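Note that one protein chain of the assembly has been removed; the remaining protein chains are unaltered in position.
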Amino acid sequence: MNITLAQAQQVVQAALAKAQDQALKMNIAVVDAGANLVAFARMDGAWLGSVDIAMRKARTARFFDMPTGELGKLSQPGESLYGIEHSNGGLISFPGGVLLQSGSGDIIGAIGVSGSSVENDDLVARAGAAALG
Amino acid sequence: MNITLAQAQQVVQAALAKAQDQALKMNIAVVDAGANLVAFARMDGAWLGSVDIAMRKARTARFFDMPTGELGKLSQPGESLYGIEHSNGGLISFPGGVLLQSGSGDIIGAIGVSGSSVENDDLVARAGAAALG
Amino acid sequence: MNITLAQAQQVVQAALAKAQDQALKMNIAVVDAGANLVAFARMDGAWLGSVDIAMRKARTARFFDMPTGELGKLSQPGESLYGIEHSNGGLISFPGGVLLQSGSGDIIGAIGVSGSSVENDDLVARAGAAALG
Partner (left out) sequence: MNITLAQAQQVVQAALAKAQDQALKMNIAVVDAGANLVAFARMDGAWLGSVDIAMRKARTARFFDMPTGELGKLSQPGESLYGIEHSNGGLISFPGGVLLQSGSGDIIGAIGVSGSSVENDDLVARAGAAALG
């Protein structure tokens, strides 16, 4: 199973709505089950450097089938996956990337959000993910 | 002046409508005046390799303020800009990237479309651009 | 639909058998529907530079859902896709990459072969693809 463009746009719109509601300026990326980009939106005035980070968060979440913040706990100095960010052309392992699942629980893609604190990034990403199922 | 997300989404939707009308499966990217991505959509079943090409076409058009196809005429063997594709991390110099202009004629960004013949890519890109002004 | 490891290994073994039969030394790569690597084999004495080319051929075929040689016809100087190799981190557009399809005709991945003449690369790639369905 794989996400459709209609679903990806629904996810982006839900994330945009949450960001607007919180007065945040975000970059929002959605990738499919193969970690390839499906939809993207950058809000007016959002950080330019977050275009790339949002995409990498989405890919990272799908690459390891976990929220990026979970991976980040494991990649700290002294932890088991220290330095994993050097793989795959560069990963992002702080919060803001979460999996997208169908109603039946299949992983169909991932969303990555970047533009504010990691807490806000994660909040908006989860709002986007909640638009499915 | 710079394109807004609302305008970029309007451009993407117009390009999607044209693609659907022509039964084409397209990747559509919109960059702003700074050549940074604002909006993106990949239609269901569209070529995976065109994700990157659509973005490069949009950037290339804005990098040199001309349609990508015009640049391509100048980059053929023996022509003045032969090999320019090696710059900027890789350019795409065949049709499908066109400028986005405000009603007053200011360049506010560019659209790149990839997924079919270059004629179709260009047709869909121009339909997207026509949604402004 | 996506290729399984068992299917990918079957494809690799069929390509290896063909290469051995023709006294060729090949690199053979199989990617899935998302263009991610599933299986790879380099025969003893095969060109080292073909490790990367075999993988790129497989990805290129899936990226545009056509044999790499078909893409290469379109990317010659003066042709419509001239310079497309600059996209996606580097494409390979000469023969040796072909699609893998299920018995029902769905594209489930692609195979890329490199190590000899492009005619031989293509021959071995097609022998691999024929192992499915």
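Order of writing sets the labels: A, B and C. Residues in every chain begin at 1.
Keep this in mind: contacts are C-beta pairs under 8 Å (C-beta built on N, C-alpha and C of every residue); 3 or more make two chains touch, one makes a residue touch a chain.
In this text, all values refer to a predicted model and were calculated from it rather than measured experimentally.
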Practice problem: Just list which of the chains on display the missing one touches. | Solution: A, C
Quiz item: Residue-wise, where is chain A in contact with the chain that is not depicted?
Solution: 34-35, 59-60, 62-65, 77-78, 80-84, 86-89, 91
Quiz item: Which parts of chain C are in contact with the chain that was left out?
Solution: 4-5, 8-9, 34, 36-44, 48, 51
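Everything that follows uses one rule, which is that only the chains that are shown with their structure count from here on.
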Practice problem: Quick one: point me to the chain whose Cα centre is farthest from that of chain A. | Solution: C
Quiz item: For the two copies chain A and chain B, what is the rotation angle that overlays their Cα atoms, in steps of 5 degrees?
Solution: 180
Quiz item: Per the centroid of Cα atoms for each chain, what is the distance between chain A and chain C, given in Å?
Solution: 31
Quiz item: Among the residues of chain C, which are close enough to touch at least two other chains?
Solution: 34-35
